[in-house]
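Single-structure report; data block below.
A single protein chain has been omitted from the complex, and every remaining protein chain is retained in its original position.
Here is subunit A:
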Amino acid sequence: MLKSIKTALLGATLFSAALSGVAHAETKLNALFMAQAAYSEADVRAMTDAFTKANPDISVNIEFVPYEGLHDKTVLAQGSGGGYDVVLFDVIWPAEYATNNVLVDISDRITPAMKEGVLPGAWTTVEYEGKRYGLPWILDTKYLFYNKEILEKAGIANPPKTWAELADQAKIIKEKGVLDTPIAWSWSQAEAAICDYTTLVSAFGGDFLKDGKPAFQTGGGLDALNYMVTSYSSGLTNPNSKEFLEEDVRRVFQNGEAAFALNWTYMYNMANDPKESKVAGKVGVVPAPGVEGKSEVSAVNGSMGLGITTTSKHQDEAWKYIEFMTSQATQNAYAKLSLPIWTSSYDDPAVSAGQEDMIAAAKVALAAMYPRPTTPKYQELSTALQLAVQEAILGQSKPEDALNTAAENSGL
């Protein structure tokens, strides 16, 4: 079955490669992106059009998949002999991709200008064991969004600084009858749940791994899951959070049905767009809160990079494309849904215009980004943790038991 899929994919790739060879004499690149959060499909197409206009000898065929399919599609194409030249990858995959020889080590291609200009924290997105497997492109973390109008109605002057305070404020909002379930999260059995969990782990000062072994089942890792369970069972969290992905959270927040929501950068300008949002102009954003005595703010590294596959026959052209997509000029021009990787962009008035709060939150949160564990077995670890989160919030097992089982099934 595996091989037949591989063979079919290979056949399709060869066939399309043969066709394109006849039609054009130019270099054709295939690139894989995601249709979810960060840059919109339209933005990526516009950037790519600008690139092909500047480089008429290169054409780029772009494909979009949901985030949930990005990893598997990349690996599957690679397993069948290739197909993509440029792929978008999440911060959690370089370890696996490097170990399995999916991405090319591009450390030597990085220019001094890049080394100086890109935010130091951004590089962790593409690194594994000292080598770099692409350029960071989407610099992102989960922020705490709040509905200013709802907070005002409940008589709350400032957004919470700690997670305990967030629970208190949600309780006030609930008791005053402003909203029944004030907090929205993305806790579906998916990576999104792990991003929320990681944010809390960073707040509670927990560790995922110690000396390569699971350490999330005690201390901050356990505190984080306990917080989620309490927030769910106390009725402060929207119970549908257990089947939400980021886009569901955005919809609930935009409809004014959440006072607080954890989400990526892209929600700021979308929720402020009166054409599709009922809460335009009332959107507040701050770094996710901290925990007294442990942290000031919390943040998960949810960045993504662009890399070249080892099967690509046009690595120089692919690099040219990546350079263009990650360039400061391109990123500054499309800074409404995803913020640039370049340090100086954050002080550029053209970039911060109309989203001053977002930039202010980003300056603090991006510096506090906490990584998910770097291991080639990340997918297994994450799948085990997703199950633990769901079993705990659904009350099927106690948080400590759920995390212990996850540690056993993590493959580490």
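Convention: a residue touches a chain if its C-beta (ideal position, glycine included) is under 8 Å from a C-beta of that chain, and two chains touch if they have at least 3 such contacts; residues count from 1.
The rule is short, and it goes like this: contacts and distances are computed from a predicted model.
This complex has a chain not shown, and the name its UniProt record holds, of "tRNA N6-adenosine threonylcarbamoyltransferase", "Electron transfer flavoprotein subunit beta", "ABC transporter permease" or "Heme exporter protein C", is "ABC transporter permease".
The chain that is not drawn here is touched, among residues A:140, A:196, A:317 or A:391, by A:391. The hidden chain makes contact, of the residues A:35, A:62, A:76 or A:215, with A:76. Contact with the chain not shown here comes from a single listed residue; of A:188, A:217, A:237 or A:375, that residue is A:188.
Here one chain is not drawn; of A:141, A:269 or A:383, the residue touching it is A:383. Not every partner is drawn; the one left out touches subunit A at residues 1-4, 7, 68, 71-72, 75-76, 78-79, 96, 99-102, 188-190, 239-240, 242-243, 248, 251-252, 255, 257, 377, 379-380, 383, 386-387, 390-391, 394, 396, 411.
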